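Omission of a single protein chain aside, the complex is shown with its protein chains in their original locations.
Coming up: chain A.
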Amino acid sequence: MENEKTVPEKSASFSGKEEEITGVVIDAAAGVSESPKVVVDPKTDSPKVESKPNETESDKIKEEKTEDNVDETEENREIIKDQVEETPPPEIQYTLETASEEIDEFIAGLSAKKEKNHDENVVTLEIPDFVWKFLDLFEEKIAEHDHEGKVKWGQVPENDKSFSEALDRVSKLTQSLDEFKTDNPDQNHCVVINRIGGIHHRAMSYLGDEFRSMLEESKSTTNNQYHLDPKADVKGKQEAVPADQCPLPESESTEEPVDVFPGYTPEVISNLNKIAEDMISGGYEFECGESYMTARRYAFDESLNHLGFEKVSIDDVQKMHWEALEREISTWIKTFRQCATVYFPGERKLGEAVFSDHPHISASLFSNLTRGVMIQFLNFAEALAITKRSAEKLFKFLDMYEALRDSLPVLGELFPEECANELKTETTTAKSRLGETAISIFVDLENSIKSDTGKNTVPGGAVHPLTRYTMNYLKYVCEYKDTLEQVFKDHYKIERHDSTSRPRNYEGGEEQNYSGGGGNEDDGQSSFTTQLVRVMDLLDSNLESKSKLYRDISLSSIFMMNNGRYILQKIKGSSEIHDAMGNTWCRKKSSDLRNYHKNYQRETWSRLLGCLVLEGLMSNGKVMKPVLKERFKSFNAMFDEIHKTQTSWVVSDDQLQSELRVSISAVVTPAYRSFVGRFSQYLDPGRQTEKYIKYQPEDIETYIDELFDGKRKP
């Protein structure tokens, strides 16, 4: 056998060590005498007998040689070094397992020795041969693992286990040997420590690489989650890794789809955890943390990208068109909510699982990772809050406000205290900015109503665009009523608070309304409701002045009716506005409308009905035919005129239109019918009758039904 040749040399070195250990016994206190035995004894009658016959053989040879070379006290370290570097160690003699047992005992022996020797100054220590062998074997194993990533962590659990154990032994060995540091360092001791250090670093580097790639690999899983195509995933995997080449892929044994962020299987997490433990206990906490941080930051960024979230600078936000911004905001809201409810908690859970025994590490990694994301989200909110205000932005701002508001309680739970406080403050600040801006926008509505002072009338007395706009706007606004109540409650005060430097025109009458809310007519009226009522009143008075622009008083009334009706309908259609405005207000509005109706009736139809009164028609019990003719004539002319004008007027609300027609008809038709019925006999039948009784009562009804159609006859 080839290695038989090497054995003597090996044993030579071994014997030398034995000698020095004996030296220890001599140098040290008498009580220590057993300790070398602890090391040596198990070696001689080591349990390796059962493993391989040739090992026991070589052991025997060793023992013989040991005796032969006892007097070779001066063992050259160079030889040891050379042996390590030049002659391959006899692998057959030791496996990692058997060497490990030796190492364990060696370490135990060392610590026992240390116990007894802790106040001794000079302790020399010989490194037994199996230590070198163990290191060789372990280094080989690392090389095997590390070669172009051939052996992936997690593929063969037993393999990983023995790797971890060997690594643990290396760490312990380092520790134990470190404790035997001496003032006059024995170079052999140094060499072994250096060797161990090198191997330790190599193992750690391998683990670091595995840790990182394992973290990064999961990205595909995460992506699949968004593509929602688990089939493609499975197929892809099968193609990539033929079954025979992949003995036991742990990740595939669990078939359930990974649909929870961040998308690592329990196996992967448990492997990550093992590696992290190994790295941290090996003193590579920083490396582990940095790898984790970088990989997760990247993965997190990817996740955000998958949701379509893009970073926009504050400068760009100020320049973007609202349509584009709206899209960004929608994505922002979606992404932010997703982060607060899924990603952040998932990220935290991952950290806690990976660094299960080191909560401070997972906490600080989590904070560092997510703090930046949060600040970025908040920057976008800040950027929007300082854009030029405009009414249409209100709703999106409120959506964002709600998202921030909802995230606040979550943040407290998610982040470690210090970070949570900072982020809560930041979030609250951003929320306040949005809130304040929302209030300003809403208050701007007042100004825009006030400033709508155009002199052009709406043809036909139809609903004014301002009414439409305001009411539709308010309808949407009131869909956010609860939020707005809150916004006004939380931020209106702030606005007022530093009002010294910001004179605002809406400041005026707010005082009494704001103080307490209980002093108002409606109990508990919020400042939002107050603002809402104020807007409605402003709209009313604006409409009133617009109505005055019509020269025709009837048309003014129609205009007011149309607009009032529109407003009431909108209020009825939205329980939120209705609740906010209250029944009293609505009743008042309805009665206003009835008054306009009456005004209209009076203005338009009373004059016409004047043609049909009996007064002045009879003289001494006799009908005065010329007067009658005159009456018919003017009725016809007037009705023609009214019909002509008022068919072009507009009442777009069907109900109002029919109400008006019915009420007109109810007054005019019967009066006309009875007038005609009574006086038609006084006209000569034929041409005269035809001339003066232009309309039959049924015609009148028909024509009335044509009113307010908005048909402008040219």
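Quick notes
Just so we're on the same page, a contact is a pair of C-beta atoms (placed from the backbone, for glycine too) under 8 Å apart; a residue touches a chain by one contact, two chains touch by 3 or more; residues count from 1.
Assume contacts and distances are computed from a predicted model.
A chain of the complex is left out here; the name its UniProt entry carries, from "CDC45-like protein", "Glucose-induced degradation protein 4 homolog", "Protein BYPASS-related" or "Phosphatidylinositol N-acetylglucosaminyltransferase subunit Q", is "Protein BYPASS-related". Considering A:Val156, A:Val342, A:Ile375 or A:Ala420, the position touching the chain not shown turns out to be A:Ile375 (whole complex).
Among A:Thr95, A:Thr294, A:Ser448 or A:Gln569, the one in contact with the hidden chain is A:Thr294.
If you put the hidden chain back, the residue from A:Glu302, A:Asp357 or A:Glu641 that touches it is A:Glu302.
The chain omitted from view is touched by exactly one of A:Arg169, A:His200, A:His464 or A:His491, namely A:His200.
One chain of the complex is left out; on chain A, the residues touching it are 149, 185, 187, 190-191, 193-202, 204-205, 209, 212-213, 216, 219, 283, 286-287, 289-291, 293-295, 297-298, 301-302, 305, 310-316, 318-319, 368, 372-373, 375-376, 379, 382-383, 385-388, 422, 426, 429, 433, 501-505.
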